[in-house]
Every structure is written in structure tokens, then in C-alpha cells.
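Of the protein chains in this complex, all but one are displayed in their positions.
Letters A and B name the chains as they come in the text, with residue numbers starting at 1 for each one.
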Amino acid sequence: MSAFDLQKKLVSGDLKVTEAANLFLSQHEQVDSKVNAFVELEKEKVLKQAQALDELSAEQRQSKKLFGVPVAIKDNICVEGTETNCASKILKGFTAPYDATVISKLKEAGAILYGRTNMDEFAMGSSTETSSIKKTANPWDLERIPGGSSGGAAASVASGQVPLSIGSDTGGSIRQPAALCGVVGFKPTYGRVSRYGLIAFASSLDQIGPFARDVKDAALLLDVLAGADPKDSTCSEEAVPNYLEAIDKDLSGLTAGIPEEYFIEGIDPEVEAKVKEAIAQLEKQGVKIEKVSLPHTKYAVSTYYIVATAEASSNLARYDGVRYGIRSAEAKNLNDLYFQTRTQGFGDEVKRRIMLGTYVLSAGYYDAYYLKALKVRTLMKQDFDNAFKKVDFIVTPTSPTPAFKMGEKVDNPLSMYLSDIFTISANLAGLPGVSIPCGLTQENLPVGLQLIGKPFGEETLLQVGHQFQQATDHHKQSPLL
Amino acid sequence: MSISKEDVEKVAKLARLQFSGEEVETFTSQMTDILKYIEQLNELDTEGVEPTAHVLPIQNVLREDKVTNGKPSKTIFVNAPKEEEHQFKVPQVIE
Partner (left out) sequence: MKYEPVIGLEVHVQLDTKTKLFCGCSTAFGARANSQICPVCIGLPGVLPVLNKEAVNLSIKTGLSLECTIAPFSKFDRKNYFYPDLPKAYQVSQFDLPVNLNGKLEIQVDGKSKVIGITRAHLEEDAGKLNHDETGTGDSGVDYNRGGIPLLEIVSEPDMRSPEEAYAYLKALKAILEYIAVSDCNMEQGSLRCDANISLRPEGQEKFGTRAEIKNLNSFRNVQKAIYYEMDRQAKMLDAGERVVQETRLYDAVSGKTRSMRSKEEANDYRYFPEPDLVPLVIDSAWSDSIKATLPELPQAKKARFVKEFELPEYDAGVLTTEIPLANYFEECVKEGAKPKVVSNWVLSELLRKLNDNNESIETCKIKPKMICEMLNLIDKGTISGKIAKTVFKEMFESGGSPEKIVQEKGLVQIADTGEIDQIIEQVLSDNTKSVEDFRGGKKNAFGFLVGQVMKASRGKANPQMVNQILGEKLK
């Protein structure tokens, strides 16, 4: 059942929130020992919330857009009184003393905060393998990775444990795992959703967004998450449209841009075929297809790994063992405290990125790397500005390949980084992007179709995605677990 | 540009990270690969291009000068590795 229908049923009282919660909990018990999507899920906490919601009056229920709907939370979003670790040892035992703005909004909307999902440590990774807590499996093939960094969030929805979840996307961390797990993952325009309470990886790129089985549910959740926040200076005041109304319009009159730079050597032929089928489907539904060029696409990964690691090296400097998190027990002096705490607390991928970020900002290299990257970022943004003069949205594959095997890329950071090649540009340009299931490979692995929109063009993406799903049933496929 | 072991050690110090000799080797070779890849940016002429630090044209987000945090939160020390008499404790700092 979709979150949309579930909410209706719960509001009407046809189904008790407690009953629904128990159904999800039993699915969790059945499958999560195999999938390992969650790092924490306390049954009592869930049922306590459900009971409180069951006590609300009919009138109170009406106004709550997510009444009784469980929403899983990525482990980098702060929930008051709950441990939040970013899947890192360094934050072991850290209890957030405040709610992220999106958490306050979910509470207000009557959602059940349904456990914390696994992720790459500090959201740095594309496979959820850098988590210090556990490895999450792809529900479609337990030998394979779920994608990342929001691997747990994607897998939790794909394995039917929860109808909705929220993750964060810095270079594709929502869209790529959504594609690899066969669910919908939406990264909003930078500034559409408040970042307050999202533990920062790269502040100028991070955005929180929804995971769902279908686009309509993603629209429902985005509607709750979006909007201005006085606690986040980078959050936009732009009015939030009614996303659920927008999705019902047909696609005639819309033009899609197909960037040639996204259909390159190295892309899996099955992925390419599925994406092209999807494009043909859109054309059939009245979308005009045009070629566009995003000439700086090949520089996206380089630009991203400079900007993101530079910001991360600074954002992660606060984990020093002074105010929270772990502290090295052996530290005898201040230098020990810093070096030992950080060396013991961070995993290799995080260290690698802190190192890279520190290097590109250091004296003598700033202009050659960091400043250069900010300038290329401008060129990439201009590419999109030019493309959007002709088209309403852009269609690409989400990931060049389907889910790869666990361990396949851990020893080769660069090849791991290149798996984000199609998602990174939207973060650098601050644009909204969504991944939608568009079929399965012969090995029964999901393929994702990415739609990239204009700034604050969420409505168009949701409309196209929903109409596509009305005409197809890729999103109705489920893994056998 | 390749990065030397000494560079890696210097950067590690700046970032307050420690590596064993073997780790330094690995990091040096991995970072060299990454930096070599990143150097493709030098193909681009960015003369006269303005850097983008923020993608949105938002400016002047300001707050009124009103005290909103009246009482200190009791939970402020909940996460402190070491706390005494309302202070966060660290090994002695010598100036």
C-alpha cells in the first residue's frame, strides 16, 4: 500500500496506527536480518508514538499529512534524545539534544519516526560499505551493495519495511541508492529543504530528500519537508507549491533534454537500453525530446571531489573529543587528544577525504585546486542554464551501472568516485533531481532513470515521474526476500 | 602533480590524523591517483570566470538581536567526554 493510501486509511480510522506499525515491524523482523537497512529500530519507541497518534481526535488527524505513516531516518539527521552517529565510531554515544527542522516537520505532520538507517560513514561513499556499524545489502541481490551513501534508507523502502524514508544527497547519495534499489529518490533544489540538524558533509551541496516506492508518495513527503527555515540561512523563502496537485497534469507541451555527454563509453549497455526505453515512453506520452549539451560534465567528478572534500575537512574538524563523541582514553596531552581521537574515530574513506580537502585548501594549493573548482562550478551551472533555455527538464541514467558486488570497489577509491558521475552535476549546480525505477536487468537488478530540473522545478519532475509511473509498472516490482 | 610522502605527513598533521608508515604509502599512492585525475581541470581556461561559492542568489539573511536561548539546556553536557564544575575538561593546555 502506498503511503498516500495508508494515511487516508489511518485518518479514517479503518486501520489503527498501532496495527499498521505492527505490520511494518513484523516485516522488519522478517527481512532486516538479511538486508541490514537499520542501525537502530526500537519497537517500543515506534509503538509509543503509534499509541499517542491513535488517541488523536478525527479532526486532529485530518490536518496531519503523514498521519501514522512510518518514516525511517538516515543516521545523519538529528532527532532529540536519540543517538545519531553518522555511522561513525567518532560519534558513538552521541545523543542529539535537539531536533533537525525536518524532524520537527515530520512530527508536526503526524509521522512515526521509525528508526535510523545505515549509511556510509559521514555520507562519504557510494555503497554504504564505509559504515562503521554494519554492511547493508541490496534487497534485490544480497551479495550486492545498495548504493550509498543513503543505502539503508533506500533498502528500507525497497524491502517493504517502511513506506517512506529520508536521506541526504551531496553527490548522488539519494538518487544513486534509489536507482540501485529500485525505488524513487528525490534530491530537491539546494535551499528547498532546511539543512538544520543534518550533520554536514559538504554544506554547499548537501540536501535532505525523500525515498518512496512511487513518485506520488515522494511528492507527499517532500511537501512536508520543504520550506523556509529561520535557522538555515541558505534555505530559500521561495513559496512551496502544492506538489500533489502538480503531478496530475499530462505531459503534453513539455520538452525533455537528452545530454549526449551522459551516454558515454563505460555505461552498462543494459542501463543504456532501459533508459532509452524510458525516453521513448515519455515521448509516447507527449514529451518532446531534444538533444542538449552539457559540455563540462566530464569535469564534474573532479570539481566535486575538490569542493566536497574541502568543505568536509572543515566540517569534520569539530570531532575532536572535547565536547561530545568518543575521546581517546590514552590521551595524556592536548595533541594526543586530537590525534588519537580522530585517528581512532574516523574510518579510512573519511580520513582520505579529510586529507584531500585539507590538501586542496592548504597554502600554495588553494588557487590551483579549490578556486579553480569553484570556477568550473560556474561553467557547469552555465551549461544547465543554457540547456534549460530550450528544455523543461533533462533525462539521464542515474548510475552508469546497476548495483555492483560488495567489496568490488573498496580498494579503488577513484573507481568508486566515478560511479557518481551522473548525479554529481545536479549538486554542483544546486538543481533538483529524482531517480525513478525504469526496469530490471537480466540479472534482475533495478535501473534508475534520472530527471534533472530547473531551480525550484520540483513540480515538473514530480509531474513527469508520476505520469511515467501511471503508464508503466517498473515501480511495482518488488525484490523477493 | 604528484604528492610526496612528506606532503601527506604534513597534511595529516594539519588535519590532526596519524598514519603508520604503511598507511602513508597507501594514502600517498591513492591521493596521487586522485590528484592526477583532478588535474584534468587544468585543460579548462577559467580566466575571467567568477567562482561559485553559493548556487542560490540569496543574500542578507539576518536575525534580530533578541535573546532566544534563555536557560542553558541541561542536555548540553550529556555528551561531554569529561565535565567538571560546568566546564568541559581537556588535558592541560600549555601556552
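One rule holds in what follows: a residue touches a chain if its C-beta (ideal position, glycine included) is under 8 Å from a C-beta of that chain, and two chains touch if they have at least 3 such contacts.
All of these numbers come straight from a predicted model, not from anything done at the bench.
*Asks:* For the chain that was dropped from the view, give me its touching partners among the shown chains.
*Replies:* For the complete complex, the undisplayed chain touches A, B.
*Asks:* Looking beyond the chains shown, say which of A:Gly93, A:Pro230, A:Gly253 or A:Gly286 touches the absent one.
*Replies:* Here the residue in touch with the unshown chain is A:Pro230.
*Asks:* One chain is left out of this view; which of A:Leu334, A:Leu414 or A:Leu481 touches it in the full complex?
*Replies:* Missing-chain contact among the listed residues: A:Leu334.
*Asks:* Based on the whole complex, identify which of A:Ser204, A:Thr378, A:Asn427 or A:Gln469 touches the chain you can't see.
*Replies:* A:Ser204
*Asks:* Hey, which chain A residues sit against the chain that's not shown?
*Replies:* 76-78, 84, 86, 91, 94, 96-98, 100, 195-200, 202-204, 230-234, 310-311, 313-314, 317-318, 320, 322-324, 334, 338, 358, 361-363, 366, 370
*Asks:* Even though one chain is hidden, which residues of chain B still touch it in the full complex?
*Replies:* Residues 10, 13-14, 16, 53-54, 56, 58-69, 72-73, 76-77, 82, 84-95 of chain B touch the chain absent from view.
Note that in this section only the chains that are shown with their structure count from here on.
*Asks:* Quick one: chain A and chain B, Cα centre-to-centre, how many Å?
*Replies:* Chain A and chain B have C-alpha centres separated by 23 Å.
*Asks:* Chain B touches which residues of chain A in the complex?
*Replies:* Residue positions touching the partner: 93-95, 97, 190-191, 204, 230, 233-234, 236, 296, 298-299, 301-303, 305-306, 313, 317, 320-327, 331-334, 336-340, 342-343, 346, 351-352, 354-356, 358-359, 362, 369, 371-379, 381, 413-414, 417, 428-430, 455.
*Asks:* So in the complex, which bits of chain B are touching chain A?
*Replies:* Contact set of chain B toward chain A: 3, 7-8, 11-12, 14-19, 27, 30-31, 33-35, 37-42, 44, 46, 49-56, 58, 61, 63, 73, 75-76, 78-82, 88, 90-93.
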